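A single protein chain has been omitted from the complex, and every remaining protein chain is retained in its original position.
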Amino acid sequence: MDSNLLGTTLYLMKLSIKKQFAYPLMFISCLFLIPMMVASGVLLLYALATHFSSVSGWTFDQLALLYGFGYLSHGLLMVFGAQNIWMDQLVIKGEFDRMLLRPLPVIIQYACSNINLIGFIDVIIGAGILTASSWRLKLSWNAGLVLLLLLTLAGATWIRLALYLIVCSTAFWTKRSSSLFWLMTDLMERATQLPLSIYPQRFQLVLTVLLPLAMISYQPVKQLLNQPGTWLAGLVFLATPVIGLIILYLAVKFFNFGLKQYESAGS
Amino acid sequence: MCCCPKAWKRFPDPVKMPACSTAGSAYLHLVKAQLLTALTYKTDFILAILGNVAVMLASIYLWQAAYRSQLLTTGVDLDSMITYVVMVALMNACYSGTIEFTLQHRITQGDVVIDLIRPIHLLGSYLAVDLGLTVSAFLSRVLPMLAVALIFFPFKPPASLIHGGLFLASALMGYLILWLCAALIALICLWHIQLGHLGAVKDGFILLLSGRIVPAWLMPDFLRPIMDLLPFQHIYQTPLSFYIGQINLAQASLILARQALWTLALLALVQWVWFSGKKQLLALGG
Partner (left out) sequence: MYQIEVMDLVKIYPARRRLFEQWKQDRKLDVATHAVDGLSFSISAGERVGFLGPNGAGKSTTIKMMAGILQPTSGRVTILGQSPHQHRIEVCKKLGVVFGQRSQLYWDLKLEESFELLRRMYGIHAADYQRRLNRLNDVLDFSRFLKHPVRNLSLGQRIRADLAAAMLHNPPILLLDEPTIGLDLDSKKKIRNYIKEINLQEGTTVLLTTHDLDDVEWLCDRLIIINHGKMVADNSIHVLTEQIAPERYLVVEFDTEYELSVALEEKVHKQEGLTCWFKMKAREDSISALVSELAARFVIRDLSIKEPDIEDVVLALYNRKA
């Protein structure tokens, strides 16, 4: 049975990717749009760099490294988590009925319903920025560090996915999740594209403990820049995927809880 | 079908057109309708304000952190920068427009033919709707944001009374320029309905070149001429330059005239596109 589940999941993903090719115009316009949005972020960093010596102790190249690393997990979020935007539409139109009729867990059907290849544009751009700034900073990489950071990247994506899933699952009760979605987007951008040290202590605390946004890019990159070889660094790198898995587990539980509510309220 | 979430943020619910007959009451009705719709979704409202405040705070903290380090080149002092950033956030909170989505939506649904028969000027009615949204956003979002800015941060008033007046005039024209650009994009779908994401591309340009993220005096040199060539800088940069007193009164009239010229040019362009598109639409039978 498990191999059937895996096979079906993969097939679902393949189909959702195929769907995208029906809309080539969208891909092309995003090919223009996304670099421009990134450009405005990078432009800000550049403006800061040419007129101020550092921002909260972070130089331009360090800021760019942070930006790039954050953008990588943002891109992966776009690939795997885009369907969260319309969660409230799915609830209102009763689309979950279809998923409830199939012999597959609803969360899997939901997760595979919209694999968004366009997110890979973000990933490539993020990787480019990361590579360029890491070269300028003359960071030394070894296989172990790369593997560790890939794991951290995965964890960062899990944290993002989980937070969005929790926030959008409120649509099961309220049937309106878009405002929360955009609020989460704003918070996430501000917490992952810039060093958290610019914010007052109490905000930093909230963003590390309550909503672990600090673990997405700020803390790992801070360790990367300071002393990537130490035990502390390793701990921080591993903390992100661990937190990611825990919060993803909680998010799925919450989603299923919301689904029960959907089942009792009807559509 | 989505791909870029940011592109979709600009689209609120489509506007329902009322069945009124006299022009004046129709416009007023539209403005009122927008106010009421906005007020009924209490939670959405609070969340949107929270989002606006969070974004504003993030900008303020960023520049505060930047100014703490040694300046390499002076542009403007910290308090003026904070004022600039707060004003950008306030203006951004009000400048919500539905014209693009509404027009696209109604064209693909075929409803626009009904609108063409009405006695009131269609674009004017859409402007009234968006003005209503802006007024309601001003009343509901700007005031709390302004309160936060005034209480916790060194937010400055306009450089002088005259500068304040110039700012208002310039901001009004800037709003029209933004609206006309949106209307232009929307009208292009009278001919090519599938170019839905052109609006998002336009937004990308505005983000880069209007002074919203990076003010003109901090822009790299190679981008300055491009900024001057396009009308987008008149949306945020020009009015705010008046506000913080960067423009002296001697240059003021020249700059205002340039902004006015852009506004009129865009107005003419939009009218032309509208009328030729309308002819085509009526010829095709909707």
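Labels A and B are assigned to the chains in the order they are written; within every chain, residues are numbered from 1.
Just so we're on the same page, contacts are C-beta pairs under 8 Å (C-beta built on N, C-alpha and C of every residue); 3 or more make two chains touch, one makes a residue touch a chain.
All of these numbers come straight from a predicted model, not from anything done at the bench.
Seen across the whole complex, the unshown chain contacts chain A at 1, 4, 7-8, 11-12, 15, 18-19, 22, 94, 97-98, 100-105, 173-176, 260, 263-266.
We take it that only the chains that are shown with their structure count from here on.
For the pair chain A and chain B, the distance between C-alpha centroids works out to 29 Å. Taken in their complex, chain B has these residues touching chain A: 1-9, 41, 43-44, 47-48, 50-51, 54-55, 58, 61-62, 64-73, 75, 194-198, 200-201, 203-205, 207-208, 213-214, 218-220, 223. Interface of chain A with chain B (complex): residues 20, 23, 25-27, 29-30, 32-34, 36-37, 39-41, 43-44, 46-48, 50-56, 78, 82, 85-86, 114, 116, 118, 174, 176, 178-180, 182-183, 185-187, 190, 194, 197-200.
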